[in-house]
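Of the protein chains in this complex, one is absent; all others appear in place.
== subunit A ==
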Amino acid sequence: MDSTANLAGEGTVSAEAAPFYKRLLRMRETGLIVIILGLFFIMSFASPYFLTWANMRAMSMAFAVDGILVVGMTILLISGGIDLSVGSVTALAMVIAGWLFLSGIDPWVASGISIALCTGIGAFMGFFVTRIGLHHFIVSLAVMVIARGACLLFTGGRPLGLYTLPPEFKFIGQGTIGPIPIVIVIFLVFVIAFDFMLRRTTMFRKVFYTGSNEKAAAYSGIRTKKVIFLTTTLCSTLCGVAGIIYMARFGSAQPTFGLGLELTIIAAAVIGGASLNGGSGSILGAILGVILLSLVSSSLALLDVSVYWQDIIRGSILLAAVTIDHYLNKRRA
């Protein structure tokens, strides 16, 4: 089963450990990597522009920030929750920071305040879920609408142009270290850190227990409400971080940014092996999910497929990926 790979896949030293290649085959991530490489191979023939440095860079920039969002979503899904508000909260983080900056506050301070506010939003949702007992779905749906409304309220519906942002701030979104964009560096740090923590720390192991069977977790002495509260808050905090990076990258704050983004993020996490029932998922898988979706999008754009068709194709690919994965897992179980 998938969770097996997540909890014991790496560094398992047991008497009955399977040979390395077998374990590799068993890992869900392997299938995704094969699909991604296949697509890569096909595209490099289909479009001369595909394998250029500029395209690679644009593509990785596109999934890097979403990758941070998908980290939060995956952890939340593992704990048994879901968050539909990621798109709006990311936009709100941008808008608030931009608005504060325009009213004369230092951009770094403005960003800090904005991220803190997102944490507050997560805590707010966590409160409704754990204390009042409402479902994540409905609470985050409401917050999705509220946050979007707040974005429009702060901006009057128009993008905020932030031309005066100091260059050292823009650097986080636009700068490079050697040939590598800073955004990619930040993304890698987040992904590696959270992937490691999720696999290895006792703190995050409790997230798996809670999502797998909340009652059994409580009967194992785990404060399940606290776990759910924290994963909900973490997801929103990472939205804040992503919003700030987007702002630095675009040099503007767009109130309509991220419409429908939540669906991409959830889809990526699920393609990567997170279960909507909680208890399983992995960061590495989810990141591969983001990469796959972003690869498909940019391929379709390169191939000049009509926008309307793009959505239809993306939806079909999502369905196909999840179906194949479902069968592969059944076979393994």
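Just so we're on the same page, a contact is a pair of C-beta atoms (placed from the backbone, for glycine too) under 8 Å apart; a residue touches a chain by one contact, two chains touch by 3 or more; residues count from 1.
FYI, contacts and distances are computed from a predicted model.
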### Task
Choose one: "Monosaccharide ABC transporter ATP-binding protein (CUT2 family)", "Phenylacetic acid degradation protein", "Pyruvate dehydrogenase E1 component alpha subunit" or "FeS assembly ATPase SufC". The correct choice is the protein name in UniProt for the chain not shown.
"Monosaccharide ABC transporter ATP-binding protein (CUT2 family)"
### Message
Looking at the full complex, which residue from A:Thr30, A:Gln174 or A:Asn213 touches the chain that isn't shown here?
### Response
A:Asn213
#### Entry: Residue of A:Gly156, A:Gly221 or A:Gly260 in touch with the missing chain, whole complex considered
A:Gly221
#### Entry: Residues of subunit A (touch criterion as defined above) contacting the omitted chain
1, 3-4, 7-8, 10-16, 200-203, 205-206, 208-209, 212-213, 215-223, 279-280, 333
